[in-house]
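One protein chain omitted, others in place.
Moving on to subunit A:
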Amino acid sequence: MTTASDKPYLKLDHVGKSFTRAGVTSEVLKDVSLTIDRNEFVSIIGHSGCGKSTLLNLVAGLTQVSTGAVLLEEREVNSPGPDRAVVFQNHSLLPWLSVYANVRLGVDKVFGSKKTRAERHDWTMHNLELVQMAHAKDKRPSEISGGMKQRVGIARALAMEPKVLLLDEPFGALDALTRAHLQDSLMQIHASLGNTVIMITHDVDEAVLLSDRIVMMTNGPSARIGEVLTVELPRPRKRLEMAAHPTYLKARESVLRFLYERHRFVEAA
C-alpha cells in the first residue's frame, strides 16, 4: 500500500504556518514535508497543542500556509473544497436539518449537475447505509447519540467522494466502546472503498490499528515531523488478533516511546 509512485498523490512541501496576533508572531508548524499515496491511511499523532489540527486545516484549505505548499495531484491547494472532505471532531452536523438532509446537502452540492434527483437520493441513502445510519434518516442530530452523529458526519464526507478524507480526531469525544465500533466501521469502509485518509488522533492504539503510516509530531511551538513509522501489519486487521500481535505491540511501543520518552509533554506533567 505504501509503494511510492513517480507522482505523489498528496504532497506537503516544506509547509510552515505562523499566526500573528496583536503584533506577536508565533510559529506553529515549521518545515513539514510529507507525501501520501493514493489509498494510503496516514495518522498524525502528537500531544495537544502540537499543531496537528492546524496541519489538517492546511490540507483542508481552511487555513492558508505561511510558507511552502500543499499539492494534491500536483495542483496547489489554497481553498477548501469537497475533494478534501473533513470529518470534524464535534461532528458539525447542522442541527436544523435531518440526518438525511445533512448528507444530501453535500451530495446536491457536489453532484448537482452530474446526477439526476433520483440518483442523488440513492447515493445519499447508499452512504447512510455504509455507516449503518439509514434507519435514522429522518431524525434530527439532537435525537441521535454522539457515535451516531459521527457516523453521519463520516457519511456526509464520504458522499462527496473526496480525493482525500480528512478526519480531525473523529472519535475523540466518544466513549471507548463506541469508539471501537466506529474504528471497525472505518476500517471496513477504507478496505472496500480504498479512500486516501489523513486522521488526526491522540490515541496510540487507534493510530496503530488503522494506519499504514503514523506521522509523529514534535511538541510546539514550531512543531515538526519527528518520526514516521510504517505499520507493517497485514489487512484486514482484527482488533482481537492485533492485541497480541508482535508487530502491533512493537509499533505501539515505538509510538509510546516517541510521545512519552523523547517528546514528553512538559505542561501535562
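Criterion: a contact is a pair of C-beta atoms (placed from the backbone, for glycine too) under 8 Å apart; a residue touches a chain by one contact, two chains touch by 3 or more; residues count from 1.
Please note the rule applied: contacts and distances are computed from a predicted model.
Undergrad: Any idea which of "Nitrate ABC transporter, permease protein", "ABC transmembrane type-1 domain-containing protein", "Manganese transport system membrane protein MntC" or "Fe-S cluster assembly ATPase SufC" UniProt assigns to the chain that's been left out?
TA: Of "Nitrate ABC transporter, permease protein", "ABC transmembrane type-1 domain-containing protein", "Manganese transport system membrane protein MntC" or "Fe-S cluster assembly ATPase SufC", the absent chain's UniProt record names it "Nitrate ABC transporter, permease protein".
Undergrad: Tell me which of A:Phe19, A:Trp96 or A:Tyr260 is the one touching the absent chain.
TA: A:Trp96
Undergrad: I'm checking contacts with the chain that's been left out. Which of A:Tyr9, A:Phe41, A:Phe88 or A:Phe171 qualifies?
TA: A:Phe88
Undergrad: Looking at the whole complex, which of A:Gly68, A:Gly106, A:Gly147 or A:Pro170 touches the chain that is not displayed?
TA: Going through A:Gly68, A:Gly106, A:Gly147 or A:Pro170 one by one, A:Gly106 is the residue touching the chain not shown.
Undergrad: Residues on subunit A that touch the omitted chain in the whole complex?
TA: With respect to the unshown chain, the touching residues of subunit A are 60-62, 79-82, 84-86, 88, 90, 92, 94-97, 105-106, 109-110, 140-142, 160.
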